[in-house]
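This is the structure, below, for whatever I ask next.
A protein chain is absent from this complex, but the other protein chains hold their places.
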């Protein structure tokens, strides 16, 4: 929690921008590139002003070639730089999949530490902006299956900044997904409410200076006694609303870092509550919820009073018109909580 | 089980070759291409003789470009052909990942059935041939997370032929992984034993003609009462050896089709035995074992007497020199069975 | 040049290309790599036999193939010598496209659609292509070739319902606006992942050759998306298998906020990329309806005769924002669109028709009005099927359909879970 007196109100875009700005100021080896990130400052404005402040050669546009962007970043990383690249939408990370999985993830291992790829790959993820099949995906689970990659997903401005600073300083390749529905406010899945802004949130109070948040350290978003909800990104806010709505006493564990994973916090919570629900927006089958479920039953089998429940996106592409039927929103989560606790 | 009088002894390579040959003979719209599959007949010889028999334009070499191979196959599929392409090693499927996930898997959905991609992507997978990090991978879990793709993994010649014929006839894109360690015989994970051949196995008796095996239909490899082992590919044979070695009475469920999945058979078995073990060679975290574990605990929670156990490859790249320490072999599986049943 | 470049630290030798004009600059295209337009020199570029050796197209790949002069005449060997009716139809199709764009842009601004993309200034590339091809030749558009669909007579209502994602949408709201699909009109399903359609087009063309048909496939990519691997695959595979494909690169100078130089690097032209693969390659004036028509007809003839693929760079200009989500004044000089030295495709064809006495301002104004009314009427009908702000009217059950040919049991279970 931010206790810093130099805190300033920031939305998630500003928090990310601040992290990049600080690192670029501190470390001449940090550079930023990607599609439209230069003069324009990125389609979501996360890199706004960086080219003007730090120079054309430190923040620049790249050809529309996700594979080339990650490939050249790996080369720069091996050389000794710390590139931070942007993939414009997580849905467009697949052309870079080979470079991420076969190269960034493997370079340290196969060279036994002789070469490394200390790169950060930022990318907006998730639905909620009517982006349909190709601007809404949550592909995080894929990366957690690839040994050598770290996968991070913040749920708020404070974490976004601290985790991004950590990611840039980390000597391993990090895939850093930014839930785009949270850029401007903590969307809680209630379509009937006016959109909230970070200005009203403690987690929108972000220190202006440098700080980092460790990976493999979940954030206990809310504490309770009856139910453990494992979630990350947008679903943290849906969980909060659903807990409020249903009145259940729940631990809401915001994982933040999927790989490495803070298993200790998860296990302690489930052992306490005896009930576990897992939320994610991604397609269910082989989503990260599957791994969480497997781990929880492996480590908490004798404490579980009910089957672990996954509330997730369906095993379909993200439909445009039926976005909110796909999204595991407030209604579905609340209903599942009630079913679990009363059923 | 093969009950056909026209059965002939085949290894898995011959069974695959036979499926391709039959389909090419029956259907002029079936064509085969990929790296080295033409004149030479493939580095594992699965397409041997097809060019000579069916013509240069029906079985030919492709540029070394997995993305281009799958991309052109999608276009041919949309046109109305049924291309069967080979990716030389599953480790090299990543350059085609975007074409598989964003295109082949999505074409039917996004066009609401206007265009489809009835293509088959064959690829040898798995370790056991000293192939190291880049010739041993088992990336099946990744594809099960992508709605729109089917993922098939046979464990023996009989299934390989029937499933491949089914895959080619299927109107959805199918990723068909062939456990390369099984091409010539049912490797059971015992390094001290001479290598077995399919000639000695019932499942190496393969009908010469056309037959198909439905997806979403697991094969009960062995039946028992105390333990359910969920597995596929090479691990079926490791499971068999471990069951033999430990003397446990186990259902060995050979999934064959990961997506769609025969949940019914799985659930019935676990409800019967109360114990579930999952085996796969792939890296553990977010492997397909995670999904299986999640499903089993969702559907059999009240029948499970012990935590579900996953015996898998480690969360590391596949090391060259330590291949057998990575491989979830006989010793590890047997030990896990004993721990589970006696612990 | 914009002022903030001064902050560049000069320790670095890293070269990052920059556009000719940024906000605040007075647009100046004199440094554009382009032949001298005033002298009409480019109109003398030869039109070789379509079966010419690919390398002999070198001067066509580095030059600029043109037919219409800037004062409305036609000139040079590439003149397709179309009759007035055909040209008037071309004009009409371009104007229809423009009218639909205008309407749907407004509709999006009213909050009734989530997204839209105009093709203003680039209508010739799509419309002339559709008219030069057979209606059965499969086109593989990026997302800015609605002119293809409209030229082939796709019902306006269907197009609009797709944009509105309503119950009239043939795609049942599955795809985002503008990702049309029409097998009937030989118009391939648009996916939003850039570049992927390029190798599909080559696969389709290989299918045509495999089956011995005389079909041709015709793909489009923006110049920005040529940097994707798929463009490379398309060139490579079409070169290897001599696929009867036409590979169009619409160089509209911008890729969202990145100017064409980010993709081009030190290349003279994008057409030259084709030469690297031994493919016939042309750079053409994309705002010249007749040049586009002539080039496509040439390439189609080559493809049908077994000569393989042709790469065509359409040199044009994106006059509006990238999409409804974009504000181009943030990254380029406001006056750039008007300063574009190759003019506007509608104006240029109109002027030519007037010059040869086959058109006049009154008829033009009347046609414009007629088309606007036609479009509005279609829109009213489309809107009756629902909009984003009302109800889309799409049955949630459809969400689970068409993932696979038959619904696997896990999707049935999920549908049940949703309670529908």
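To keep things simple, chains are lettered A, B and C as they appear, and every chain counts its residues starting from 1.
Rule of thumb we're sticking to: a contact is a pair of C-beta atoms (placed from the backbone, for glycine too) under 8 Å apart; a residue touches a chain by one contact, two chains touch by 3 or more.
Just so we're clear, the structure is a prediction, and the values are computed from it rather than from any experiment.
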Contacts of the hidden chain among displayed chains: A, B, C
Contact residue for the chain not shown (choose from C:102, C:242, C:330 or C:363): C:242
Listed residues B:95, B:126, B:186 or B:233, member touching the removed chain: B:95
Per the touch definition above, residue among B:132, B:173, B:233 or B:260 touching the missing chain: B:132
Touching the absent chain when the full complex is considered, from B:18, B:205, B:228 or B:285: B:285
Residues of subunit B (touch criterion as defined above) contacting the omitted chain: 35-36, 38-40, 43, 51-58, 60-68, 91-92, 94-95, 130-135, 284-285, 314-317, 319-322, 325-326, 332
Missing-partner contacts on subunit C, residue numbers: 11-17, 54-55, 62, 206, 209-212, 227-233, 236-242, 261-268, 272-279, 306, 308
Contact footprint on subunit A, counting only the chain that is left out: 31, 57, 62-63, 65, 67-68, 71-81, 83, 95, 98-99, 102-103, 106-116, 147-148, 150, 170-172, 216, 259-261, 263-264
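We take it that only the chains that are shown with their structure count from here on.
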Distance-to-centre winner among chains (Cα means, whole assembly as reference): A
Longest centre-to-centre distance from subunit A, chain (CA-based): C
Whole-Å gap separating subunit A and subunit B, where each centre is the average of the chain's CA atoms: 32
CA centroid of subunit A to CA centroid of subunit C, Å: 36
Distance between chain centroids, defined by C-alpha means - subunit B, subunit C (Å): 42
Residue numbers of subunit A (touch at least two other chains): 91, 94-95, 133-134, 285, 315-317
Contacts with 2+ other chains: residues of subunit C: 172, 174-175, 179, 191, 193, 229-230, 403, 410
